[in-house]
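Yeah, one chain of the complex is gone here, protein chain that is, but the others are all in their spots.
In this document, chain identifiers A, B and C correspond to the written order of the chains, with residue numbering beginning at 1 in each.
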Amino acid sequence: MYKSFEFSKKIKSFLIAMMVIGAVLAVAGVAMNLDHTHRIWANVLLNGFFFIAIAMSAGFFVIVHVLGESGWHTAVQRIPEAMSMYVPVGGVLMLLVLVGMHDIYHWSHTEHLDEILQGKAPYLNPIFFSIRTVAYIVIWSLLVIWFRKTSLKTDSNDDIRLFNKQRTIAGIFIVIFAVTSSTSAWDWIMSIDSHWFSTLFGWYMFISTFVSAVAIIIVLLFVLKRMGYMEHVNDEHLHDLGKYLFGFSIFWAYLWVSQYLLIWYSNIPEETIYYVKRIQDFEALFYGNVIINFLAPFLILMARGTKRRLNWLIAAAAIVFIGHWIDVYLAIMPGAIGHAEFGILEIGMTVLVAGIFLYVFFTNFAKAPVVPENHPFFKESFDYDNIR
Amino acid sequence: MKEYWRSLEDLLPAEEAPQEKKSSVVLSDTDSSKNTRRDFLKYFGFSIASAAVLAGCERPVKKAIPYLIQPEEVKPGTANYYASTFYDGAEMVPILVKVRDGRPIKIEGNDLCQMTGGSASARVQASLLNLYDESRPAQPTLDGNPIRWEDVDAQLTETLTNWDASKEFVIVTSSVISPSTKKLIADFIAKYPFVVHETFDAYSYSALREAYKQGFGEAILPSFRFDKAKLVVGFNADFLGTWLQPTVFGRQYAAARKLTGGQREMMRHIQFEPIMTLTGSNADERVPMPAVDEAYYLAALYSELAQKVGLSVPAVKAPEAIAKVADELAAAKGQSLVVSGTNNIDIQTLVVEINHLLQNIGQTVLVDQPVNLYQGNDKAYEALLTRMESDKVGAVLFWETNPVYHAPLQGRTEEAIKKVPLRIAVQSQQTETALFCNYQLPAPHFLERWDDTELVKGVYTLMQPAIRPLFKTRTAQENLMAWAGFDGTYYDYLKLFWKENIYTAELAKGKQFETFWKVSLRDGIVADAGKASESVSYIGADVASVLKVNSTSQSGNDLELVLYQNVPVGDGTLANNPWLQELPEPVSRVCWDNYVSVSPAFAALRGWTQGDVVEVNGVELPVLVQPGQGRNTLAVAVGYGRSNAGRVASDLGQNVYPFVTLNNGHRSYLVPKVEATATSSTYELAATQSHHSMEGRALVRETTIAEYLENPASGNEMHEKVEKLHTSLYHEHEYKGHHWGMVIDLNSCIGCNACVVACSAENNVPVVGRNEVRRSHEMHWIRLDRYYSGDTDNPEVVRQPVMCQHCDNAPCENVCPVAATNHSSEGINQMAYNRCIGTRYCNNNCPYKVRRFNWYDYTGADTIPNNRVDVAGMTLDLKRMVLNPDVTVRAKGVIEKCSMCIQRIQDKKLTAKKDGRQLADGEIKTACQQTCPTDAITFGDMNDPNSKVSQLLKDARQYGLLEELHTLPSVVYLSKVRNKDKNKTLS
Amino acid sequence: MYVSPVREPLISGEKSYTKVTEDIYAPMTGKPGKLWFGGLTLALIALGFGLFSIFITVWDGIGTWGLDRTIGWGWGITNFVWWVGIGHAGTFISAILLLFRQKWRTSINRSAEAMTIFAVMCAGLFPLIHMGRLPLGFFIFPYPNTRDVWVNFNSPLLWDVFAISTYLTVSLLFWYMGLIPDIGTIRDRLKEGIKKKIYWFLSFGWTGSARHWARHESMSLILAGLAAPLVLSVHTIVSFDFATSVIPGWHTTIFPPYFVSGAVFSGFAMVLTLMIITRKAINLEDYITKSHLESMNKIIIATGSIVGIAYITELFIAWYSGVVYEQYAFVNRAFGPYWWAYWIMMTCNVITPQLFWFKKIRRSFAATFVISIFVNIGMWFERFVIIVTSLHRDFLPSSWSMYSPTWVEVGIYIGTFGLFFTLFFLFIRFFPVIAIAEVKSVLKTSTEKFIKKGK
Partner (left out) sequence: MAEKAFVSGYYLDDKDLVDGIKALQEKNIEIADVRTPFPVHGLDKVLKMRRSRLPRAGFIAGVVGAAIGFGFQAWVFTEAWPLNFGGKPYLSVPSFIPVTFELTVLMAAFALVFGFLISSKLGPGADTIIFDEEVTNDRFQILLEVKGGNSEALQSELQAAGAEGVKHHEV
């Protein structure tokens, strides 16, 4: 009844081409930047973090709907599910960061630390940092794989206990992710500006990647629909995804303002340094970030109609996706390389990692039916509507 | 230099009259023609000329009586300053009295006085409030019944005329430093030869004078010059707080220790003491010493020093610290000073001899410039008692003295007085002694009368009335003149005395006496260099016997009790004073009570904590655990427990003067053995600070002299780090005109609290009372934070005056919802009291916690009736006369805080504008700065590169309190430097 | 609309549309019971005591409270934040859950919204009476005046004025718009008389026209869309009261979302506490069922855990920051003189809600009742801990001090309970406690057994 996805040669070769181009550009970029390796490593971290966080957020998207006993999402559930399978692959990329640690993290130079960093050393030291990085990747991978496996089992087995098991996994997932989403953001991103701290930072980064994940779900849905799949996905589903994109873009803006306003207001140097750096050297990006990630989706998706029309939705999703890449760029680069740099290294690295991400996605998406037909609430997904 | 004038002619020479026209355009003449309401705040400071009324602006003015004929010198809205002199029987300070609309509203030091430099101690300034004390005797009485002055004169003249010459008529005065009064007394005695003049000091230093008598043949009190010393060793002498001339000594002390203006040498101060005094807390090194061992320590020191110069004296085994100090002293011969505050003849003899050995006489101890303070002789007093007991005295007149309270001597004083048939008290305040007197004759407050002083030979000051007497009072001098039948007033007598005895053409620079008199009156002080010195020579005392008696340590397991004067209340004479009672004791930071302080170790041993009530030889007192106190030493401040002092002081704390005994004829303030037992009750002390550690925070930054000389920024390294991180998300506002700033030199500040009283008087800061202070509701705009560090048995002490820091990025201003507090264009954090609705949000957000909230109606400015909280009677009409009309009296529910004396700034700005000139640096002085004996506070324009503030800001010791918060305070501190070796200590 | 048979019915028993009307109308008919009168009397006594305490405060001054030069806010603002927090459940339920299409909201949104309004009224009292000069409180409004003084738009307290009043207004509008159809229902059940006239007036002439319903739904949805960020904004701005400062323990960026979460947490707890009693007292057990309980308890776990994570985040970042003041503030919270408040907070807010991971507990009315009270207590202590323990020992140790409330402060707090319950008792008597029309709209899909009434 629902057309299974076939990972055709055409798509495969397109993605391979994408990866190759990305790889070539990236290698060229690396070659050009051998004299300042911190830019190379910062790019590895940027894309490594961005995509693994997106994959994890996609997993979060699924489990939160499982916990919320939602029905509508089952129509699109397999997309984020497949996205989440990137976690173990992306984890390898993140392990690379451990190699380049010294080029990114000031605190990893344990031999000359100032007083404050000495104070942080029990937490921020290369060994413990590596342990945590590995732990995040392993635990996250286990979680997404476990969930995915259970979910796929339902395709051949309509035992309600499998659904209950999904809920159990989701519960474990959310507890672990609630803690690790923050701590991983502190470890990987916040500690780049090694003196700076913000309690909100973890949640802020999480929402940023979560919105990106929603955007990618929409983008992938668009692509799949273009290829003739996922025809069961109707306007109501788009509307709901649109609402997510709209709502969480606003929520992201809310967190952005919360963090900025509080730091702006108190104006304490140990905190303002973060923004001062970004405003001084990345002014256009800094303000552009807010426009792209808040104003654009806000204005585009405010009307009911735009949320229900794929063309508008995909436009908003694409903008938001790029916007949040910039957001992560802004979080990493000022601390890691100190000034704005954008060139073939950035493009190549992003294209390469995006290619891998997509390849992993399509591979996994092809492995299973496009919908979980035995999901107990599956039918609900096709009999509801949004109030006008 | 200020011009002090007495009459209008002095002030306004005829040719200056046209100036008036200029001034009249000032109010409308601002740089912008768009002179809108936004200038409201700018004018706020001075446009509230009727502020005292404004405070109650919602209520009708109850009493407003216009002048029928306006006195020529009274100009509404303009203050007159009168030069005068403060003398309360203990301390003498030349002062200026600020008078507004006929009311003295503030006392400041007279800056023509070289010894005080215009500074004044807390007590000197607070004495103003005693003028408006509603408990003052207002009417002469005889055996409790009112009597007219004429009848007093008639009765006493008759008594004196018909005197039985076998009996004495004794006049007991405190130390008389007035040459004219002395002469008057002499004249009186000449008329009535049976009259005997005795001197009685409230707190006795008679052993000191006797020691000089033994050493130099004259019972003198020399001038001490702490500023000439490179090494000061104090033994139980609180010379910065209470001993002899604290204002003068504080000034000398700071001068010798300042490191500003290129000075690279710093006096070193070592203090041996049983209790933690203000002085000891300032010492570079402080050694706790049992009080009973002071003589032994000094004997040991003498012995060590004597051996060094090859004298053969009995050997005394010295404690380790003494041996080290002896070495240091020996190295600073002629540039050192050893002092002791103990009224013990052995001790004082040793001190005199030590200073002699060290060749300090003539250098830091000026025996040729004796000071006339503390002339009392306890032996003479005891002799008087004996004469009274044996019915040899027919009458006694207590002239502003209160021996029943100050020297009860186990009831002897009281009984002796009762034996005298005729007892007269002449007093400006209620006293316990007066209760035993037949005649109680009210005397005017010193701001209501004429007098003069001669503190040191050849240095004269005048005391002149700044207000007409408020009550039916008459000075003691006028009493004597009336009873002796002398003609004229005491003013005439005084003037004549000056003409005959003081005036010389040379001194008057060739002017006639009248001119000399006027100039003297204007200046308040006249120094005749020609009379400056007397000569005495060393004859030497019998040291050997003293050494013998004191060659061993006396300390054992017995508890000793030290009775001391504390900084606010002193000997208790001025106790009935709300400002002084609310002034926190600088070491304990407790006010409104005395208490028994015990060492932490002893408290732990007995299981006592602060507030436990214990019984010390029958007197119940709350415990205060005092770090740095001797292990077996208990200490209680005298001056409390007044039974007849008036509304405020009566029954505050406990009177411990009854513990005073005579030792070798001198009043001893040490009880070598006491019993202390716990009781079951507790008593909450009114403490303004409850936490005593800096918690490792860089609040007060300090270094040692050696490190400082190597790197002036040592101890202040954090400042540079903070400056490097000086980021901000918004541009700093530009201050185009003035940008006021203040620099506080922590190395100069000795913590005397004079600034607190100055601020309270200047800014109408309410007095809230003991219970409110217990609830941390105290209102002082400036406070002296005190922190201990190190060993609790002998901690180091640091102090920090904290007032509103006038941050340019003020966290308080941001959050006021109604814009009641904001930043002026001159960088001042200003408060519009009328706009404040009292959310206290600003106070929460102030990192310095300097904002004060009017929790209750303390001032009577509230519109709701019957809700006043005023234990000290500060809202009585009489006491409200002390209010400064330039400063709004704040209503209930309003936040207030330091304004950097905005009224003074505006006043001087206007003066400069009227004169058509630039405001000069140093012209504006905030109240705290003006009175500071140590010149620790400097105020000025940070935009003026030549101002003193700007110069000090270049000092490497400068830092902002909590500067890491980027509040950009306009108050800047200079770090403290200790003259000690970091690695070596005495003890 | 299809509903999976796996889902548990929300409403138990056999229900028809008429039965719904009758059941919900029942508590409004007949003479009120002794319990109701007793409760109202108690509430009025508490209110009276509160008013007396307020009188003392205004007459004698804030000095009658236990505050001092260091601690400018104590119980007053603690209670303010606590009540505002409680006032977050109603609008959260009716707005955010509407957006998330959670049907179970229909049985509880009405009373929860009423509680919201009453709680916000109680909350709004505190910023007023904590002013030193209440009679001049109108200064906080930017009205044109002869002095040309406006207000300080930088002040979070001013933002509060706008936020709380907007929130109260919008909540009232939202609540009342939802009430109109139900008031129409009540009106149509009443016999002719003054009461009917009053309800006619209050019903705004509601007819049930499809056109009106369409607009009503559209309006409700957009209002919900507006109210959702509004709910967030209110407690966000309340959190700004603290977080904009420089005081360690106050100034931390996580405050806005964490406060919102805490507010929903405490709001749900209060709704649970009251609804568990109310459903029993006025026989609405069929409408507020274990299924509702479970859903609400899930939100309690979620928000409670967010709060818990925020506590730990604060604690960790305080250490991580390397700032001595921050570090001390948190050490002092946990081990200083107010350690007990901190551990009450930790126990009640972090540990107790975790019990809801057990299905048995989260479906037990008795257990939920007890835990909800724990959460109420815990959230009160959270605010107390934030306000008092941060203020009492901040930057300069010289100014450190201690705080304990006076009877006046306690009295005012009791008084707000009086106000809250007075209004609540009147509400359950004169208004339908459950949204009749909304329950009917989900009746077919959410009832154990739906019966179509015969002819």
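As a convention for this text, a residue touches a chain if its C-beta (ideal position, glycine included) is under 8 Å from a C-beta of that chain, and two chains touch if they have at least 3 such contacts.
None of the values given here were measured: they were computed from a predicted structure.
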Omitted chain - touching chains that are shown
A, B, C
Would you mind spotting which of C:54, C:84 or C:237 touches the chain that isn't drawn?
C:237
Out of C:108, C:121 or C:163, which is the one that touches the chain we can't see?
C:163
Out of B:116, B:303, B:629 or B:814, which is the one that touches the chain we can't see?
B:814
Residues on chain A that touch the omitted chain in the whole complex?
257, 260-261, 264-265, 267, 302, 304, 385, 388
Just the residue numbers, please: which parts of chain B touch the chain that's not shown?
37-38, 730-733, 807-814, 816, 819, 822-825, 968
Could you pull out which residues of chain C are in touch with the chain that's been left out?
1, 16-18, 21, 142, 148-154, 156, 158-159, 162-163, 166, 169-170, 173-174, 177, 180-181, 184-185, 187-189, 200-202, 204-219, 222-223, 226-227, 229-230, 233, 237, 240, 436-438, 440-441, 444, 452-453, 455
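We take it that only the chains that are shown with their structure count from here on.
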Looking only at C-beta pairs in contact, point me to the busier pair out of A-C and A-B.
A-C
Distance between the centres, which are taken as Cα means, of chain C and chain B, whole angstrom:
57
Whole-Å distance, C-alpha centre of chain A to that of chain B, is 70
Chain A residues touching 2+ other chains are 263, 265-266, 268, 270
Contacts with two or more other chains, residues of chain C listed in rising order:
154, 244-246
Which part of chain C faces chain A closely enough to touch in the complex?
1-4, 6-7, 99-101, 154, 214, 217-218, 221, 228-229, 232, 236, 240, 243-246, 251-257, 298, 305-306, 309-310, 313-314, 317, 320-323, 357
Going by the contact rule at the top, pick out the chain C residues touching chain B in the complex.
58-63, 66-70, 72-73, 127, 130-134, 136-137, 139-140, 147-152, 154-158, 161, 241, 244-247, 324-325, 328, 391, 393-402
In the complex of these two chains, what residues of chain B are touching chain A?
722, 725-730, 809, 811, 814, 964-966
